[in-house]
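First, the structure itself, so that you have it in front of you.
One protein chain is absent from this view; the other protein chains keep their places.
Order of writing sets the chain letters: A and B. Residues in each chain are counted from 1.
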Amino acid sequence: MSGAYEVVIGLEVHAQLLTRTKMFCGCSTVFGAAPNTQTCPVCQGMPGTLPVINRRAVEFGITTALAINCTVNADNRFARKHYYYPDMPKNYQISQYEEPLAVHGHLDIEVDGAARRIGIERLHLEEDVGKLIHEGSLETAQSSQVDFNRAGVPLMEIVSKPDIRTSEEAGAYLRGLRAIVVYLGVCDGNMEEGSMRCDANISLRLHGGELGTKVEVKNMNSFRNVQHALEYEIKRQTRALETGERIVQETRLWDPDKAQTVSMRSKEFAHDYRYFPEPDLPPLNIEPALIERLRESLPELPAARRQRFREVYVLNAHDAEVATQSRGLADYFEEAAKDSSNPKAIANWVLNEVLRVVPGDDEKAIRSCPVKPANLAGLVTLIEDGTISGKIAKDVFEKMYRSGEDARTIVLREGLTQVADAGALGAVVDGVLAEHAKVVEDYKAGKKAALGFLVGQVMKATAGKASPGVVNSLLAEKLSKL
Amino acid sequence: MAEPKITMKEVDHVARLARLALSDAEKERMRRELDGILSYIDKLRALDTEGVPPTSHAVPMTNVMREDEPAPSLPQADMLANAPDRSGEFFRVPRIIEE
Partner (left out) sequence: MLTDLTIHELAARFRRGDATPTQAAREYLDRIAALDSKVKAYLTVTGEAALARAAEADARFKSGTPRGPLDGVPLGLKDVFCTRGVRTTCGSKILEGFVPPYDATVVARLVRAGAVILGKLNMDEFAMGSSTENSAYFTTRNPWDLSRVPGGSSGGSAAAVAADLAAATLGTDTGGSIRQPAAFCGNVGLKPTYGRVSRFGLIAFASSLDQVGPFAKDVLDAALMLQAVAGHDPMDSTSAAIPVPDYAAELDGGVRGLRVGIPAEYFIEGLDAEVEAAVRAAVETLEGLGAKTESVSLPHTEYGLAAYYLIAPAECSSNLARYDGVKYGLRVPGARDLIDMYSRTRGAGFGTEVKRRVMLGTYALSAGYYDAYYGKAQKVRTLVQRDFQKAFERVDVIVAPTTPSVAFKMGERADPLSMYLNDVFTIPVNLAGLPGLSVPAGFTKSGLPIGLQVIGKAFDEATLLRTAKAYEAATRWHERKPGLAE
């Protein structure tokens, strides 16, 4: 750890918005089209073209801002940010600078039981750039290819205050932010695919001392990579400071194969972006009525829902987190648990069996599950009231998944009802004990494992339908008499 | 002579920002001409603009937006037709060296 030094981390997240069309033109944002087929003169920056703001992108931005407790700037405007790069069709990006959409929010996180509030500096809208494909790596490529399909896709940039102090907090912040944008349906939060990206700014300072030199870290394409990269940087900067070395203000790229950050270029001087207000776009003036409408339409957010699951359904912290990882999953769980006497059991089934069989945790995938929430609840009820054993229930679940039927229908049709009658089972137990006298001897000699074998034999003889509880108590009773 | 409004170093810096290759002769001429223009523009400094809001848009308007409805993109061939260096379905550019 850094000991004498306090770590100061700020995170910049770019989230691609789930609008149907781009930020400033009507081209589709659907992922995976052939190169340069989802472009038009506007998003390719052809001469004479002009941008027109996508209303839904603005509403998504406002909704997100409200969910992270920001103040929405009623008066906000777009600005041009200039730099030359082949993935930038106009060699300026239309973004927001002095008057962003929203400012001064916060996100509450929890790490090892400790709660922390991470401040959010600002949230603004901008357009994404195209994709560059290098022949090999950026360092060795003799040429690169450009695909502008992605150019112009709406981005929401969320900048945290430098309140984050550890790599774990960074992970928690990112997970919390992701959960919110996924819940709101404004972004699909997929870091691996690039629909959510994160850059970090990290510096070290002596406790109570002046801020250290900031290093920017990029190219971290998963939550895990963010944490690893930050851990590496903390170690690197600590070592440097301890040996009297000067920290260079620069941009470093995370190399996941080498598990280290590598200097990209010595950026002693900041870019001169030559910002000025976008003359092609009149400013925005967000009406209070719109803000209120969007605020009222906010769903229960992940943190609140997690809390409620812990209180009402008595789930532990971990289960509550997994159950609320997506709105679809949380809705499914709640639908199943609301009338159940054992929400904990429901949670186990949802988080283990249901999650195992659905193709994803998004709403569409969850809704596509053939096992409907009410039916899952029914299955759990049959276990609770002893109709079937837990083991049989797993089979029943598989059958429910394949047919979409409810549990009771399947159990009755296939005669899977648990046998719990002591008389009937007693006879079977006697038979097993008689057949396996040697094993009984082993058990009496002290081999406790022999009991498991005998239980197994009873289950086999009853095709798994014997109630394990009754079998165990019968065996215990009879063995003690032998 | 009055102090120059723009130095050669600044001309170099601005030319780099603007990605313009200028010959030495061009740079010197540019420096002189810009100097003259900037001196002329200096008369603005004398004007008191305290409390005057800037005008970014000649005719005030707000909230001009469009609905999130798809419009057809142009065919790939049309978009690539003017490419100075086309590589299949892509635009190709020379190697990128970070500055």
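Here is the rule we go by: contacts are C-beta pairs under 8 Å (C-beta built on N, C-alpha and C of every residue); 3 or more make two chains touch, one makes a residue touch a chain.
It should be emphasised that the depicted structure is a prediction, and the values quoted were computed from it without experimental measurement.
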Touching the absent chain when the full complex is considered, from A:Ile53, A:Leu101 or A:Ile164: A:Ile53
For chain B, residues in touch with the removed chain: 6, 10-11, 14-15, 17-22, 26, 30, 33-34, 36-38, 40-41, 43-45, 47, 49, 52-59, 61, 64, 66, 74, 78-79, 81-85, 91, 93-97, 99
Chain A, residues in touch with the chain not shown (by the definition above): 41, 44-53, 80, 82, 84, 86, 89-92, 146, 272, 274-276, 279-282
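The criterion applied here is as follows: only the chains that are shown with their structure count from here on.
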Chain A contact footprint on chain B (complex, rising order): 17, 19, 56-57, 60-76, 79-80, 87-96, 98-99
Chain B-touching residues of chain A, taken from the complex the two chains share: 19-21, 25-28, 34-41, 44, 52-58, 77, 84-86, 132-134, 138, 141-148, 264-265, 272, 274, 277, 279, 281-285
